[in-house]
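Just below is one structure, and these are the notes that go with it.
Every protein chain but one is kept in place in this view of the complex.
Showing chain A:
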Amino acid sequence: MIDAMAGARRRVAGVAALAVMLLAASAPAVAKTLVFCSEGNPEALNPQIVTTTTGMNAGRPMFNNLVEFAKGTTTVEPALAESWTVSPDGVEYVFHLRAGVKFHSNAVFQPTRTMNADDVVFSLMRQWKEDHPFHNISGYSFDFFRDLGMPELLKSIEKVDDRTVRITLTRPEAPFLANLAMPFNVVLSAEYAERLLTIGRPDMLDTQPIGTGPFVFQGFQKDVTVRYRAFDDYWGGRQAIDTLVFSITPNPAVRLTKLKAGECHVMAFPNPADVPKIAEDPNLTLLSQEGLNVGYLAMNTSRPPFDDVRVRRAVSMAIDKAAIVAAVYQGAGTVAKNPIPPTLWSYNDAISDVRFDRAQAQRAMAEAGYPSGFDADLWYMPVSRPYNPNGKRIAEMIQSDLAPLGIRLRLETREWSEYRRELQAGTPALALYGWTGDNGDPDNFLNVLLGCTSARTGGNNIARWCDPTYDDLVNRAKRLPDRPAREALYRQAQEIFHDQAPWVPLAHSVVFMATRKGVKGFVIDPLGRHPFDGVDIVE
């Protein structure tokens, strides 16, 4: 008994001594952690193989491109390339690389050299050449690279010397520099790839990324977190925050609750209904910007019944877009009539939107041979997107709108990264989707989302729509150097789109982001990027 008491006393004394010791010593500095309540799982961590902004945003902190868009704009500025020259005929680009740029390291890789021309060549070749040892690993395809027509565009990629790369194109391409600034054109480490071949783990190139970016990959736990740590040797200077965490939180109400509780510092896409409350909250900052985006309903034109343009037109007429925008976007969006947002040049405002007309729609259905309608599946996004705050609700409203046509819709969804895969595989008949521009060029919408190149498994042309006239227009436009000429072609293309109705364009949204008051340097971006470099927490 006495022993037990003595023991307890000793323990108490020990704890007390510990406490005294702790008071005396200054505690180690608490690491600065910035938590971003993101909207969903990234489908992968290497931006070369992702097509969603969620995936791109998850990859972005770890990488750099040759050239990048200045934060919050679509202006191209030097990044890993300090400077470049373009030949007068517009087909030869020579990039001069920045010196002393260090790559990250991880458990299996310690870089022995700084970034050089080999890395740039490797990063492009890997996506381009089908016989490249890193082309066919882990079942990924380089959809963005292909959707933008890069394989046909590129003629050669050469290392001139360690710090000079020459890229020759088969033809002049106006948006080429902007394309290089897009996420899929990140620069990977060729040395890391070599190392992975030696240890027989080439898959790690995409699952354990090594880049030159401001943050080093720490870990990804599906449905929970992606964790990063500040890169001490970042060429652009070490970040003010020590740790960056993407806390994967699909529901906007939960995201907001976490933001209010301080469990996260930045949240993606609040529920439009909650926007007024956020604006009032003294602890929070609401950020909004008219997004360079479009939310749409894609109809799979590759098979019946939506291969029939009359059916597609009937659907277009039967959907009450105004009600959807009013109920779901709650004033933070406008009804869409074109596949590109009104803020993007070449927007064809002359086109008048399809009128909501149920009777006309019923007649069109009858003409197409579906007087009593049909059964179809409608897929909706499981997560909120900047262009679509609530996929499910929109799907339900569409379901309700199409019921009078006798179209009985079965609602389907999948986990976000799987959803995208299914859509790109052409599984759904009807699918809700959307797009946020990557580079501020109409080609990024009109070609990537609706061109024939993208109308394949893995491509971004969800409607599988391939109209030769349209495709010719957008491809010609891409090669023209001057904007007015391109604009004319794009306006024409939009007319064809309007007539053929592969989509029902639903809305262009205002993008909202919310942060805690202490977050400094976070900028909402028209391209849907969430750049965390230069962000700090002051609380």
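In the analysis below, contacts are C-beta pairs under 8 Å (C-beta built on N, C-alpha and C of every residue); 3 or more make two chains touch, one makes a residue touch a chain; residues count from 1.
We take it that contacts and distances are computed from a predicted model.
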item	value
Per UniProt record, name of the chain withheld from view ["Multisubunit potassium/proton antiporter, PhaC subunit", "Xylose isomerase-like TIM barrel domain-containing protein", "Leucyl aminopeptidase" or "histidine kinase"]	"histidine kinase"
Residue touching the undisplayed chain, where the options are A:D119, A:D401 or A:D441	A:D401
Contact residue for the chain not shown (choose from A:R146, A:K258 or A:R491)	A:K258
Residue touching the undisplayed chain, where the options are A:D320, A:E412 or A:E487	A:D320
Touch criterion as defined above, residue of A:T168, A:Q218, A:T334 or A:Q360 at the omitted chain	A:Q218
Option touching the unshown chain, where A:K102, A:R166, A:R310 or A:K392 are the choices	A:K392
Touching residues (missing chain, whole complex) on chain A	2-3, 6-7, 9-11, 13-15, 17-18, 21-22, 25, 27-28, 30-31, 33, 35, 218-219, 221, 224-225, 227, 229, 243, 245, 247, 251, 253-254, 257-258, 260-264, 271, 320, 323, 326-327, 390, 392-393, 396-397, 400-401
